[in-house]
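One protein chain is absent from this view; the other protein chains keep their places.
Right after this comes subunit A.
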Amino acid sequence: MLRYTVKRLLQLSVALLGLSLLLFAWFKALPGGPENRLLPENATDQQREALRAALGLDEPVWTQYGEFLSRIVRLDFGSSLSSGRPIATELAERLPATVELSLAAMLIAVGLGIPLGYLAAKRRGSWIDFGTVSGSLLGTCIPIFFLAAMLKVVFAQELGWLPTTFRLTAGADFTEVTGLRVFDGLITGEFGIAWDAVQHLILPALALSSIPLAVIVRITRASVLDVVGEDYVRTADAKGLKPSTVRGRHVMRNAMLPIATIIGLLLGSLFAGAVLTESVFAFGGIGSFVYQATTERDYPALMGFILVIAVFYVVINLLVDLSYGLLDPRVRVRK
């Protein structure tokens, strides 16, 4: 298992290095360099050259790449061109909100998706199956921003059951530890804050969970249908085991393999969906930051964001790979 882990880690660092190269090349190739954004339109060519020299843009490309790499390793993404603050700080402030939202959405998707998918497979051809499959189709079809807006209008504005915006009620007094409000509230004993944060999370998380939920339902259904027809499930039945044992140990442990992969991939893509959801609920995550950086050609900020997301993807992939090793002994011993 250790060998497997080390091997995976090495593969991932190669992937990250490749990504940094790709990113660097991509930004170099983009038209309209940052000096055009920073200087007024009537600036002279000398002024532009001077700024390029100041930013290190006149160095040979490989020197620039070396500098770029060494700064990334030190988590120094430079300063935002629009706000002037260090990008690492900006990201650190906003990431926890997005992480919390994405995890909450995934929790809903997994918690509802796997049981529903299992039920649909077990009652194949019944109205439960039909309802679940059509529901999941609907879930993948509705655009997130529309669903988010509808949830907000119905449950927050009309019914008034839940708050409309932000992560906490305005003026709430809380202790910041990790930036994940629910988690912080629980570990510091501020349960009122945790509950407040949960209430603020429900609607955005529901909206964000629609696509992963739909995907997980369908993958679970297909995977369970695959597994229940296997000979070893019949062997388990022939042993006279309780249905719960057959389900847990023999069906779900095998059915989880493809589901685990999908969960990993979905978690990565949730960050992209979070940008839209956050904007509807003014959730203060990474979404508005990216939006601003894109419209203002804030290259360092964008690069920082992409790198962080890439690292997220890579780490999640590693976790999925490792979970595979845990779930499937055949992967573990493969040389």
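FYI, a residue touches a chain if its C-beta (ideal position, glycine included) is under 8 Å from a C-beta of that chain, and two chains touch if they have at least 3 such contacts; residues count from 1.
In the analysis below, contacts and distances are computed from a predicted model.
Enquirer: According to its UniProt entry, is the unseen chain "Response regulator receiver domain-containing protein", "Na(+)/H(+) antiporter subunit B", "ABC transporter ATP-binding protein" or "Menaquinol:cytochrome c reductase cytochrome b subunit"?
Expert: Of the names offered in "Response regulator receiver domain-containing protein", "Na(+)/H(+) antiporter subunit B", "ABC transporter ATP-binding protein" or "Menaquinol:cytochrome c reductase cytochrome b subunit", the one UniProt assigns to the missing chain is "ABC transporter ATP-binding protein".
Enquirer: Which one, A:L81, A:A236, A:I263 or A:L276, makes contact with the chain that was left out?
Expert: Answering carefully, the residue with contact to the hidden chain is A:A236.
Enquirer: Under the stated touch rule, tell me which residues of subunit A contact the chain that is not displayed.
Expert: 125, 230-232, 234-242, 245, 249-250, 253-254, 327-330, 333
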